[in-house]
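All protein chains of the complex are present and in place, except for one that has been dropped.
Here the chain labels run A and B in written order, and each chain numbers its own residues starting at 1.
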Amino acid sequence: MVMDQDVARHLSDASVSVELETADMTLNIGPQHPSTHGVLRLVARVDGERAYDLKPVIGYMHRGYEKLSEVRTYPQITTLVNRIDWVSGYANEIPFVVAAEKLMELEVPERAQYIRLILTEMARISSHLVFMASYPLELGAATPLFFALRERERVLDLIESVTGGRFHPNFNRIGGVKPAYGSGSSTRKMVQDLPAGFFSETRKAMDEVLNAVDELESLVAGNEIILIRTKGIGVLPPEVAASYGVSGPNLRASGVGFDLRRVERYLPYEDFDFEIPVGENGDCWDRWWVRLREIRQSASIVQQAIDGIPAGPLQAKVPKVIKVPAGETYVRAENPKGEMGYYLVSDGASGPYRLKIRSASFSNISILPWILEGVLVPDIIAIMGSLDFVLGDVDR
Amino acid sequence: MPDFVVNLFDNFWVALGGKLALVALMIPMIGMAIGFAEMKLSAKMQHRMGPYFAGGRWGWAQLIADGVKFFQKEDLIPEEADRPVFKIAPIFVLMGTVALFVVIPFGPGLIFRDLSVGVFYALAISSISTIGILMAGWSSANKYSLMGGLRAAGQLIAYELPLVLAVVGSIILAGTMSMSGIVEAQIDAGYPYVIFQVVGFAVFMIASLAELSRIPFDMPIAESELVMGYLTEYTGFRFLFFFLAEFANMFTLSAIAVTLFLGGYWLPGIPADTLEFAGPVILLGKVFILVFAMIWFRWTFPRFREDQLQTLAWKWLIPIALANIMITATLKVFL
Partner (left out) sequence: MTSSPSDIESTTLSDYADQVAAVVGGTGAVTFDTVKVTVESSHWEAAHRTARDELGLVFFSWLSAVDWANEVAVGDPPGEEVEERLEVLSTVSDISEGRRVTFTTSISNESPAIASLVGVYAGANWHEREAHEMFGIEFEGHPDLSHLYLPDSFVGNPLRKQYPLLSREVKPWPGTVDVEPMPEGPSEENPES
């Protein structure tokens, strides 16, 4: 067969290479993305479906909390700090007020401490339920979202009935919790403590939360596809986790049974009987599993606290304008996302001289370049979701 | 039927026009009905209400409202996009679906065109949608769409094979490739082929879920990773085409499954002369059961990762389907 002139010319022009030349693609994941839990941007070099050299770009939500707290008074700062990790609003205030109380050498009344503990554990349940809702959604299963968020509504209603706010309670005061005075011009001021029916409502809600957790467990944990998407993915060895400062359920999933509720004395956790769930392999599945069991433990703590709450005042005696004497201290607490701490430097003024906020998610996502190296794109989403971070916590 | 109507439809062109109008009417109606079923069923599974306001208490007009909404949207085409390819891609996808309608037997003699190679035609024409999806992913000038399109290419081509191999068992049992012929073979035999072709039926259903890009096989769309995959840049009526194509395709693939495995428009015990009227109803009922299963799977499972998906197709479904063919053929010869 005689070849046509044109065809021959085309064939000689074409350079046939034995190795296929593939070009890498620079992919931007975020800042607007359904799965980055906020405005997180990951710049990755993607080769086919594998991502290399990931660089997280954060700071889209930086609100300057540390500078801001230098020009605010202590009661004003309690308003600010529950916006750091907005999913578990109440828990952010606790280490800060404990730090201020330490410097003032105040003794917080028992009842106030118990109320703080109950609300903190409810915040933990609320935060973990958000994780339960959003993590299967990122893997593709849409139904657990509705189950988990429905139960979260019960907990948020309880928090609202006590504090008046669902996400930003601002219920702590230096020296205790807010003593609720009746408002208005009535001459006989009523002092309300916890709202009427709070205890029975809470018991009911905790039972329903436990039922829902069982339901979620059977729906999600028995699902083979979820198991193959999460088991063995994103393994985090405990040494690497500690070196990066990863804390909270992420660290416990790697096999380290370290919980700040047991070692730090910021709330009376030693009065209660609870377990610390620990994972085995440090993969995404363990991080999910640890959080599920933590919800159960938190519900049990709340029920024990309700049964044993002592009577007493709600706030220690504090002057009208709070001036914290000079001193420095670091107080850290077990936030739902990890270790949250405040290093408070005071010089006797009505506001701090320097407040360093150690937020959990900041350290948790500093591990992303290490853990996401050479990982498939769908697994990036699975691993990021399992670290359970919130951008407000990252960016402060 | 009055004489003049029959004479009118004897004319080829009038009949053709009538059939085209019927198909053009059926596709949106079926698409909307299945879409509405999906909304309500998923709502029930999630303790929600589903559509509630559009069209009174039951919200049946929700999808009509959605259709109108899509039509009145601004037609946005990205600046870097390849315009002709971008515009044609939805048409390709819808075309594959519409062309499948032609060979579905709704009743004895109630088929748009009874091709003697009906099954072959159906499976061949349904793969035109793959080209449409690739075109959509490439022409959108968006890295996420590109990734979605490439994933779709890999997935849809991989699952064509189990789809085709699964139906061979039924063809062997029936001895013909014509769709209405297979139904009549099942009527003669007195039992639907699924009794002997359970494996083939299962493989066909899994492969058709993958062909539809529905969860658990929706890597090409992967809403939580790729925003909408190859559909990201489509809005307005172009998106409506894809949307309709997905739901109508659910119907057609389920209808093929019903025809080949579940006995089509026939139920044992129904006398043959009523099949002309009861046939479509029976077919729709069986199709609805399969569509219900598809909707159920979508809201229960998360999605497979691409490599797990490919492993399932190449290492599991194809060998199982091949084994099914060999066993069926052997048994047909010796029994």
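Simple rule for what comes next: contacts are C-beta pairs under 8 Å (C-beta built on N, C-alpha and C of every residue); 3 or more make two chains touch, one makes a residue touch a chain.
Small disclaimer: the values here were computed from a predicted structure and weren't measured.
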*Touching partners, among the displayed chains, of the absent chain*: A
*Of A:Arg111, A:His128 or A:Arg229, which residue touches the hidden chain?*
A:Arg111
*Of A:Asn28, A:Thr73 or A:Gln304, which residue touches the hidden chain?*
A:Thr73
*Where does subunit A touch the missing chain, residue by residue?*
58-59, 62, 64, 66-67, 70-71, 73, 75-76, 102-103, 111, 179, 181, 189, 191, 193, 238-240, 242-247, 251, 256, 258, 260, 262-264, 311-315, 317, 320-321, 326-330, 332, 339, 341, 343, 345, 347-351, 353-354, 356, 358, 362-363, 366, 370, 395
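The working rule: only the chains that are shown with their structure count from here on.
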*Approximately how many whole Å separate the CA-defined centres of subunit A and subunit B?*
43
*List of subunit B residues in touch with subunit A within their complex*: 42, 45-48, 143, 146-147, 215-216, 218-219, 222-225, 227, 299-308
*So in the complex, which bits of subunit A are touching subunit B?*
25, 27-28, 33-35, 46, 49, 136-143, 145-147, 150, 219, 223, 225-226, 228-229, 376-381
